[in-house]
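With one protein chain removed, the remaining protein chains of the complex are shown where they sit.
For clarity, chains are labelled A and B in written order, and residue numbers in each chain start from 1.
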Amino acid sequence: MSSNEEWRRVDGRRWDELREIRIESGVLPNADGSAYIEMGRNKIIVGVYGPREMHPKHLARPHTGILRCRYHMAPFSTEPRRSPAPSRRDMEITMVMRYALEPAIFLERYPRSTIDVYAEVLQADGGTRCASITAAAVALADAGIPLKDLVAACSAGKYEGRIVLDLNDHEDKYGEADLPLAYMPNLGSITLLQMDGLLSPEELDRCINLAIEGCRKIYEVQREALKRKYEAKKEVEGN
Amino acid sequence: MKSGKGGFTSRLKLKRIQEAISSGKRLDGRGLEDYRDIRVKTGVIEKADGSSEVFIGDTRVIAGIEISHGPPFEDTPGEGILICNAEIVPLASPDIEPGPPDEVSVELARVVDRGLRSAGIVDFSKMEIIPKKTVYVINVDLFVLNHAGNLIDASTLAAVAALRSTIKPIFEVRNGEVVPSGRKEPLEIKSTPVSVTLSKIGGALIVDPTSEEEDAMETRLTITLDEKGNVCAIQKSGPEALTPEEVRKAISIAASKAPEIRSKIIGGT
Partner (left out) sequence: MKTFENRELVLPGDVLYIGRIRAGENTYRFGDKILATRIGLVEYGRGTVSVIALEAGYQPLIGDLVVGDVVDMELGFWYVDIDAPTLAQLSVPDATGSPYSPEIVMPDILDVGDTIAAKVVDLDRKRIPILSILGKGLGRIEDGLVIRMTPSKIPRLIGKKGSMVTMILKETGCDIIIGQNGRIVVKGRSREQEDMVVKVIRRIEMEAHTTGLTNRIQEYLRCWKEGRL
């Protein structure tokens, strides 16, 4: 086995390297807030509406707002094409996405209201739930919804016996373990944690630490995306 | 937080839309027969066999194409299949709730489908793999990301642009089974239909309505034409009636606008 420093993954990355990541905020004219993320070959767009009146009314809660999420994949996002109807997987990701974002939002400030977060996966390449959460946090900030911190998400796992960061579709399918994690860096809070595969307690610890390091890097990309909108305008002014 | 949400259109706004149209200059400054800016990109979804993204003003639609194989329809056993599916996803507008396709998205898919099929966009008779048993199936998936009116024209344009960019996997028969040969070729396109949608507002006909204009319209008429000027699909949708003169006028406006729209994909990338 070659040393970790020399070893390269199927897509040429080092063990602790993220895929190329690009985030843009404010991409949908109708939504209150929105973001687009490309992470490797993943392409995901997220729109946020609200806080707004809850329909149907009986779902509204008198003392707190409600966060509603939807994770959904376009039929052309995978090979082969998938059915447009939501799958059990979509439903589960919808739920964990809500739990990953909820701790960041001051929902108690919006009694009887709803905040709707819609993630549409346009192209999937492994790690779509993490990329959706990352983009959703940017879209929430873009919507002007007060947040405790941005939520960044990324996976770590084990592939060919090695601990690796940010698994792509191939590594997710053929690897030994995958651990998606979402994190609020300034609060030190983990808001999503799932694991699939087999890891020793020591490997698990390394995966969590590596995923947190990945989240910190993604956090910087989120921040740049949110700032870019205002910096571009400052340049216009300067000319 | 964005200003200019969609949704509810007040009487005040409807009145303004009508006044603007009767003055000949619409609220966004366009003339009655002007389209918004049209932009077309292809190859936006690398994993699909063909794809495109179309913007008409703020309206944004993605089309993805997959070519697979399957049994033919019973009434056309020797012909290939084309299936259009459209989703107006809830991030596209504040009015859209998650759920199964409603009548608007079903109509959208069907009007696009009829235009492609009637124009003979591909030669369906050359799509057999095993005679009468297995044919090529073209799936056209339309995905509306921002609904700012005139979804039909944007979707037709997206579907046609995506099909024109499609690289078809070639299937072959091995031991009685259909398998990918590993070879690919560009999908042969026989025709380039485009649709032109008009709305009647305050008795006047306008092209390319925004969603607010759609709220104000009495009725809508979509006319799809091929490059020879043949009409290949029509859809009247909306509560009020049209006179035969209005229909004729609409068809002549559509015929005059179609080449301009077609140039966005034939001249485009």
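Here is the rule we go by: a residue touches a chain if its C-beta (ideal position, glycine included) is under 8 Å from a C-beta of that chain, and two chains touch if they have at least 3 such contacts.
For clarity, every value in this text was computed on a predicted model and none was experimentally measured.
S.K.: Among the options A:D116, A:D142 or A:E203, which residue touches the chain absent from this view?
M.R.: Looking across A:D116, A:D142 or A:E203, the contact with the absent chain belongs to A:D142.
S.K.: Among A:A74, A:M97, A:M184 or A:L199, which residue is in touch with the absent chain?
M.R.: Checking each option in A:A74, A:M97, A:M184 or A:L199, the one touching the absent chain turns out to be A:M184.
S.K.: List the residues of chain A that touch the chain left out of this view.
M.R.: Where chain A meets the chain not shown: residues 32-33, 50-53, 62, 65, 104, 106, 110-113, 141-150, 184-187, 223, 226-227, 230, 233-234, 237.
S.K.: What residues on chain B make contact with the chain left out of this view?
M.R.: The list for chain B reads 1-5, 8, 10-16, 20, 23, 25, 29.
The rule we apply is simple: only the chains that are shown with their structure count from here on.
S.K.: Which residues of chain A touch chain B in the complex?
M.R.: 26, 28-34, 41, 43, 45-47, 49, 52, 55, 70, 72, 74-81, 84-85, 116, 118, 120, 122-125, 143-144
S.K.: Hey, which residues of chain B end up touching chain A in the complex?
M.R.: Touch list, chain B to chain A: 1-2, 4-6, 44-48, 51, 58, 60, 62, 64-66, 68, 85, 87, 89-94, 97-98, 100-101, 139, 141, 143, 145-148.
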